[in-house]
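The structure under discussion is supplied below as structure tokens; questions concerning it will follow.
The complex appears here minus one protein chain, its other protein chains still in place.
As written, the chains take the letters A and B, and residue 1 is the first residue of each chain.
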Amino acid sequence: MSASIEIPCDITPHPVTGMYNGKFGVWLFLASEVMLFGALFSSYILLRVGAPEAGPLAWPDYRTNHLNVPLATVNTMVLILSSVTVVFAWYYLQLHKFAAARACLLATIGLALVFMVIKYFEYSHKFHDGLYPSTHNFYAVYFTLTGLHGLHVLGGIIVFAYLVGPGAAMWKYNPAKFTNRIECAGLYWHFVDLVWIFLFPSIYLL
Amino acid sequence: MSTHAAAQAHAGHDQHGSGHDHHAHSSWWRTYVFSTDHKTIGIQYTITALCFLAFGFGLMLIMRWQLAYPSDPIPLIGGLLGKSLVESGVLTGQGYNALGAMHGTIMVFMAIVPLAVGGFGNYVVPLMVGAQDMAFPRLNMASYWVFLPGGLIMLASFFMPGGPAASGWTSYPPLSNIATMGQTAWLIGMIFLITSSLLGSVNFIVTIVQLRAPGLSMFRLPFFVWAQFVTAFLLLLAFPPLEAAGVLQLMDRVAGTSFFMPQGLVVSQKLHEAVGGGSPLLWQHLFWFLAHPEVYVLILPALGIVSEVIAANTRKPLWGYKSLVYAALFLGFMSFIVWAHHMFMTGMGTTLSTFFQITTMIISIPSVIVLTALIISYHGASIRYSVPMLFATAFLPMFAIGGLTGLPLGLTASDIHLHDTYYVIGHFHYVVAPGTIFAMFAGIYHWFPKVTGRMMNRTLGLIHFWFSFIFINGVFMPMFFMGMAGALRRQYDPEAQLHAETVQGLSRMVSYSAWCLAAVQIPFVINFFRSIWSGQPASQNPWQATTLEWAAPSPPPHGNFAQVPTVHCGPYEYSVPGERRDFCPQFEAREA
Partner (left out) sequence: MNGAPYGRWLPWNASEHGGQIDSLIDVIHWFMLILFVGWGIFFVYCLVRFRQKPGRNAAYELPKGAASKYAEVGVAIFEGFLLFGLSVPLWSRYKTAPPPPEKRMDVTAIGEQFAWNFHYPGKDGKYGRLDPTLISSSNLLGLDKDGDPAAEDDIVSPELHVPLNQDVYVRIRSKDVIHSFAIPAMRVKQDAVPGMEVPVWFKPTRSSDEFREAMAREYSLDQPTPLFNKKKAGLILMEDYPASGEPVAHKGDALVNATVEKLLAAGIKTVRAAPRATMEVVCAQLCGMNHYSMKAPLFVDTPEQFEAWKTAQSAEIEIDLE
């Protein structure tokens, strides 16, 4: 006789950790993401500190780096706004207002797409000006870090698209778990937002 | 091996029909290939890792030919190897480096870690914590199906123009930046393998923290689970910097950036096109930040397995269980701040090198504690010399040799002479080959009855053990003498240098031992497959052990336990005075 598989704390929080499995898992995942971006930021600092004062290898600062600060500022706003809409989605789900939550998620996806489009314009403008990753290590850092961040945004878009699309079916038979999923996706999304908030000043404004 | 488990899993499924994981239809694909059952995934990992282990060992056997008989054509298979490795039957310098790099990569990332964590961890941890499955069964499946392509990409690189990566398993730039295409495949493969470990480690931590059976407090967990717990944290936090480094090196190779390229590099008397401004040492820092914790990823699960086997076969509680746990936690923590002892020869100043020498000496203390506790556990025991116990017992002195020989390497002054010599090879192989791999064998013999419901043959096991024990020492012991004499590692021609010529006899002895070691694995392979089908049937608890995996039927059905067990005591209640039997399982309440 075999019982059906019952995984504890799948939906309800664990009495000691206060988290259900998914949330705990996402926090652990984010810890590893912190190490990933931490390593990249450290590399950036090391290369910048090690760069010569003058000459072709000197590190450009915000006056000379040819980055488009207004566009990036807009992007920062867009991303912060998308974080807010995720929170609202989760909030509406807890109030069992699925339609409103769905609208908020669609807004999040829309904003993320706006971010990517702006990014596309930024990148193509750099290429047009002949600034490639191989031009200087500053651009290497710029393209690698913002590119990796862009991949994270893309990952977020896919996750949210799944959750408003086929994944939304879960709302019907397991609303609590669906709400948890939105919370987990939201945690990830806030992290992606946070990475950008570190990237923006350290690359564009320094 | 999976027939029994799968059949029962199958039966279990049909009964509950629309259970929690209603996605898992009992199709053949779902049961054997894309299974979410931690036991099936564990078996998949084990089989795959054992194949990679054999493959990686095979690469070394080819290299050992060149080291025993420099520039003689390789017998039998010399003609079969591709142009990137051999020329008219003789291994080339490039081919030798490629085999060396792939041997290291395969053994570390595709054999030992998947075997220790993916295999043993996946199969045993949920059972030991009394859970029906891992916390995220589908994530678990994904972790295997990300691992496999990573491994296959690595293998595919053997067929690329220029052959596979040949810059050592450490892939130091600028050499790796200017290497052939195989290096790109290596980097992409690594990114897959890292992602896989990441998914696995999240799963392990959540499972161990959240899914423990009632009554199973953290300090009632078997040491094996603790070892896996610390290992999971190491994988979770140490691997991402390597992933970052991999991304940067990939950019250097593909997009022409200069993260690791300094200015004014002249390759083959031509100025390199990279603009420069990068730092080759940056890679080493990022790499070793992973790779030192990685050492403990390789050894902690092994210590865990050995502890379980020793406790069950000495018939007494492990000595100093709590200090073992604290030692493991401390090891895990310290392993993050010793990495630069791999870089003493890069031109490090006194302050920095003193710091890393101190941390290196400190990290040796918990290792000494663990070893001492395990050895004292034999005192006053009633030792049952089963085959797994023999492997576990042999593990201890050989691991001690591996640990002790780390001392002269951890001190900068003595490291000057020994750095990058065969002494280093001997040292870390004693830790991971006679160490971890012996522990893996102990684990296979120990849990085989649980997994298959059948015992492995003892006579074949004894043959396997004794000859492996002799030959594995024959492989690695001479390396210390070679290293002392100054013979350097990664040398295609073992006689090219004055100080190495005099130890060529030893080198040849290593080769003979390695080939013999390969030959004596045949009894194991025969035993393994024969026992799956015709081994003596095993009871639920053939070793009369106390931990929770023995509460489940052998093999455990889908969902593991007929009833989720309740835990009544610590993990190693053996020979409790006044008890009827010499063991009190965690899952049985005592009368008194």
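One rule holds for everything that comes next: a residue touches a chain if its C-beta (ideal position, glycine included) is under 8 Å from a C-beta of that chain, and two chains touch if they have at least 3 such contacts.
Just so it is clear, the structure is predicted and the values come from calculations on it, not from any experiment.
Novice: Of the chains that are displayed, which are in contact with the missing one across the whole complex?
Specialist: Contacts of the omitted chain with visible chains: B.
Novice: Among B:Ser88, B:Ser217 or B:Gln269, which one is in touch with the chain left out?
Specialist: Final answer for the missing-chain contact: B:Gln269.
Novice: May I ask which residue of B:Leu506, B:Ile532 or B:Val567 touches the chain that does not appear here?
Specialist: Final answer for the missing-chain contact: B:Leu506.
Novice: Among B:Ser279, B:Ser335, B:Asn473 or B:Gln586, which one is in touch with the chain left out?
Specialist: Touching the chain that is not displayed is residue B:Ser279.
Novice: Thinking of the whole complex, not just what is shown, which of B:Trp186, B:Trp339 or B:Tyr492 touches the missing chain?
Specialist: Of the listed residues, the one touching the omitted chain is B:Tyr492.
Novice: Please identify, in ascending order, the residues of subunit B that touch the omitted chain?
Specialist: Counting over the whole complex, subunit B touches the hidden chain at residues 92-94, 97, 166-168, 172-175, 178, 262-269, 271-272, 276, 279-281, 314-317, 319-320, 345-347, 349-350, 353-354, 357-358, 361, 364-365, 368-369, 371-373, 375-376, 378-385, 393, 396-397, 400-401, 404-405, 407-408, 411-414, 416-421, 481-482, 484-486, 488, 490-493, 495-499, 501-503, 506, 574-577, 582.
Everything below uses one rule, namely that only the chains that are shown with their structure count from here on.
Novice: In angstrom, rounded to a whole number, how far apart do the mean CA points of subunit A and subunit B lie?
Specialist: Centre separation, subunit A to subunit B: 33 Å.
Novice: Show me the residue ranges of subunit B that touch subunit A in the complex, using the header's touch definition.
Specialist: These residues of subunit B touch subunit A: 8, 11-12, 15-16, 19-21, 131-133, 135-137, 139, 198, 201-203, 205-206, 209-211, 236-241, 243-245, 247-248, 251, 255-259, 263, 274-279, 282, 286, 289, 557-559, 562-564.
Novice: Touching residues of subunit A toward subunit B in the complex: what are they?
Specialist: The contact residues of subunit A facing subunit B are 1-10, 14, 17, 19, 21-22, 24-25, 28-29, 31-33, 35-40, 43, 46-47, 50-51, 56-57, 132-137, 140, 143-144, 148.
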